[in-house]
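A short write-up of the structure that comes next.
Missing here: one protein chain of the complex. Every other protein chain is in place.
And then subunit A:
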Amino acid sequence: MGRPRFKNLVSAVAVAAALGVAGAAVPAAAATLNMAWSQDATGLDPHKQTAFSSLRLLELVYEPLVRTDSELNIAPAIATSWEFSEDGRTLTFKLDPDAKFSNGDKVMPADVKASFERILNEETGASARANFLSIESIDTPDDGTVVFNLSQPDVPLLTAMSSINAAIVPASAIEAGTIGTETLGSGPFVLTSWEPNSREVLAANANWAGGEVGVDGINISVLPDETAILAALRTNQVDFALINDPLVATLVPNNPGLTLTREPVLNYHVLQLNADRGAMTEKKVRQAISCAIDRQDVLDAALLGEGKVTGPLTMPAYATDPSELFCYTPDLEKAKALMAEAGYEDGFSAKVMAATGEPPTAAAEAQVIQSQLGEIGIDLEIEMMELNVYIDRWLKGDFDMAVALNGGRTDPYTMYNRYWTKDGNLAHVAHYGDDTLDSLMQDGRVETDPAKRKEIFAEFSRHITEVSPWIWLYTGYSYTAANDKVSGFEANPTGSLFGLSAVTVSE
C-alpha cells in the first residue's frame, strides 16, 4: 500500500516546512494512486481483447498510432502527424522519434508494420481485423515513416486506428509469441503485476514519450461489489474508482470529500427488434412500438434519469436533434392506430431478452418497456440470462426483442457498418437491411468532405428511425469517483482511462 513512501513524503514535507524553503511547501512529489474497479481485465493481448474492462487496463500500457482526445478528435500518440494522399488511397504517418517501449527500445516502423500484419492475419483472431481490410500493403521508407497503401478511399480507417485494438506492439514480442502473457508497450504505465480478479500494480513508464506521468504508480484493487467500492472510497482506502452502476454513483455526492465525475459516453441503450419474426416483420408494428415507448420515461424509471435520450448517432459531431426523428415524442394514439392498420389491434405476445447485470439496469429497462408495450396490447415476457448465454443467442440472432447496451464509436461508419450494410458481419443480428441504408453507409465511407458526411449520416438517422428495426433509447454516463487528494483527471467519452496519466495525488 506504499506506506514507506507515504512516510518519506510526510517527512520530506516536514523537513521542507521546517527549513521554510519557499516554493517547496507543496512539493510536486509523485505518489501512488490507489484505485478500484469492479470488473477486471480478462486478458492482456490488446489485439484480441474487446471487453471494456480489458481495454481500460491496456490503454494505460499500450499505445496506438493515434488516439481519441476528450473532444473526440484524433490526437497524436505514437504518430505525430498523418496525411491522406490526394486520391485517399495512401495514408502516411510520421512517428514520434522519442516513442519508446518500456524496455527502452525505440518504436520503429517495423513494429507498426508487424502489428498491423498481426491484426490482419486471420490466425490471430483479432476482431478489429474487419476495420482494416482496405489495407493492401504497408511500406516503411525510413526510420520515422509508415505508409499504408489502401485498396479504396477509407476515411473511417483513421478512427479505427485510434482504438487500443490497433495498439503497436514490438515486432520482437510478436515473433517470440509473448503477447498476451507479457506486456511490453509504449504507454504511460508498465504493468508490474497482474493477479486476475484481485489486483494490478502499474508503475509509471519513465520511457513514455507523452510527457511526465503524474503519479509513481497505480495500485488497482478489484472489488466486485460496487457498494464495497463506495465503502472503500469513504474510508479513504481507495482514492479513485470506476463505477458502473448509476444507483451507486448517485450516492457518491452524499459523502463530503468525494467527487463524482459524469462523462456522457458513446455507448447506447437500445431495444432491438427482430424484423424477421412474427408481427415485427410489419413495418407498422415496429413503428407502433417506437411510438408507444416513452424513451425519457424508461430513462427516468430505469436509470434514475442518468443519461440523455439519443438517436442512432451518439457522437456529438454527427448527432442530430432527437426530437426531429420519427416518433421521438411518444404518441400512444398513433401507436394504437398503427397496430390496427397492421391488423394487430388485439396485440400479440413476444419475448424480450436481457443480460443479468450487464448493464446493471437491464432488468429495470426490460420491465418499463414491458409495461409501456402492454399499453398497445403487446404481451411481453422478459427472459433474463447470464451474459455469455445472452451473447451466444444474440450472435445467432435468436431473439424476438433484446435489451442491449451497444458500444459506440467516434465514426458513424465504423459504428454501424457491421449492422446496416448488407454484407456486414452482424447483419443477421440486425435482422433488417434495405438499399437506402446500404447506399448511405457506402456514401458515408468514401466521402471526404466532413459537411457532406454529416448530411449523409443525418439522412441515415432519419431513415433508420422511421423503419424502426431498433428503438434507440438513450446514452448514459461513465462515472468516476475520487477523493480530494486526486486532481487532474480528464474523462473521455470513449470510457478510456488514459486521463489517469495526468493525475496527481497530493497529501
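Here is the rule we use: contacts are C-beta pairs under 8 Å (C-beta built on N, C-alpha and C of every residue); 3 or more make two chains touch, one makes a residue touch a chain; residues count from 1.
Convention: contacts and distances are computed from a predicted model.
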Chain excluded from display, named as in UniProt, from "ABC transporter permease", "3-oxoadipate--succinyl-CoA transferase subunit B", "Acyl-CoA dehydrogenase family protein" or "Thiolase family protein": "ABC transporter permease"
Listed residues A:Glu71, A:Asp98, A:Glu195 or A:Glu507, member touching the removed chain: A:Glu195
Per the touch definition above, residue among A:Asp225, A:Glu345 or A:Glu507 touching the missing chain: A:Asp225
Of A:Ser81, A:Thr192, A:Asn388 or A:Ser487, the one touching the omitted chain in the full complex: A:Asn388
Chain not shown, touching residues in subunit A: 1, 36, 42-44, 48-51, 122-130, 180-181, 195-199, 219, 221-225, 227-228, 231-232, 234-235, 237, 386-389, 391-395, 406-407, 418, 425-426, 429
